[in-house]
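What you see is the complex with one protein chain gone and the rest in place.
So, chain A:
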Amino acid sequence: MKLYEYMGKELFNRYGLTIPRGKMVTSPEEAAAVAAEIGAPVVIKSQVLSGKRGKGGGIKFADTPEEAREAAAQVLGMTVQGLKVEMILVEEKLAIDHEFYVAITVDGAAKAPVLIASAQGGMDIEEVPDEFIVKEHLDVCLGIQPYLCREVCRRLGVSGAVAKEFSRLLPILYRIFREKDAELVEINPLVLSGEKLIAADAKVTIDDEALYRQKDLPVVDDRTEAERQAHALGLSYVQLDGNIAVMANGAGITMGTLDIIQHYGGAPANFLDAGGGTGMEATAKALEILLSTNPRVIFINIFGGITRCDDVARALVKVKQEKGINVPVVIRLVGTNEEEGVRLLREHGIEAYKVMHEAAAKAVELARAQN
């Protein structure tokens, strides 16, 4: 779950990091009022879950409350990186002496957290040459110790009061990362203003699997309706833009199913991993979700391990009888209780395939035939 910038900053603030004075608002009038309260030049920042907002025109500056109103009116309602702007953050324009980059994230290869810092902040970290990036893997049993802060400061080339600020900031950032189950906490730029380090931006991503124990965080839900319904059933669903609805069991084989459809020239409408051991009822509901997206063809690819073929067959028959299915269904069914599943389907006029790629080719052919 990605947090909006203003939410990330509120979190930073609660942990004692310095953030710019400002407020999230949703109208030009409120923007003018916040600018008047700040009493100095402000920056208007679109609140969308995407980077590169500046390049999309989603960040504007204003010297007066009236200018802030105009800038806010422009930004509100515009589209940044394909996302509609409905909230803006109005905050003081900082006097910038230097811009740093600092982040803590999960390094899957190292199987540990990694601290990334650079004295060349303000731009995409991917564009900063390696020799200007400080990277330190962290041991979850140790966290960030003072010695590591001193070493990071040395390599960033900072000393004195700034180094002291850094050594205060890094352990706090690590605490946020750990206590909030974050996958990423990133400050870019981390602005040096006088002797103060101020988080001018905040990118925070929380591990979805840990949300059950992070009840005090705000909820950001940018999923589609179908994605939300599937998730409620404990299934993972991703909407895509093709016309062949897909259901398979297992993340890998579902990806493989999408690939094979594309290989034969078809376009998958979604990724739906019906998981291992999903029962008849949930499978039937999952099928209904697929139907609700109005596909041209439904393709079901089941290699039954924990998943039982007869459960899947029953689910398909149930939906066919109760809701009616007005699009062609291609089903490949092998594995646990295969004979029973195939027999059930045959009784209801559905012939199951045994081989994955033959079934996929048929699904693509049927989708094409409707052009």
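Quick note on the criterion: contacts are C-beta pairs under 8 Å (C-beta built on N, C-alpha and C of every residue); 3 or more make two chains touch, one makes a residue touch a chain; residues count from 1.
The criterion applied here is as follows: contacts and distances are computed from a predicted model.
The chain that is not shown carries the UniProt protein name "Succinate--CoA ligase [ADP-forming] subunit alpha", picked from "Succinate--CoA ligase [ADP-forming] subunit alpha", "SigE family RNA polymerase sigma factor", "ABC transporter domain-containing protein" or "Raffinose/stachyose/melibiose transport system permease protein". Annotation: of A:A248, A:V317, A:I350 or A:L366, A:A248 touches the absent chain (contact as defined above). From the options A:T18, A:Q229 or A:Q262, the residue with contact to the chain not on display is A:Q262. Of the listed residues A:G8, A:P113, A:P189 or A:P295, the one in contact with the hidden chain in the full complex is A:P113.
One chain of the complex is left out; on chain A, the residues touching it are 106, 108-109, 111-113, 126, 139-141, 178, 181, 183, 207-210, 212-213, 236, 238, 240, 248-256, 258-263, 268, 271, 273, 276-277, 303-306, 334-336, 355-357.
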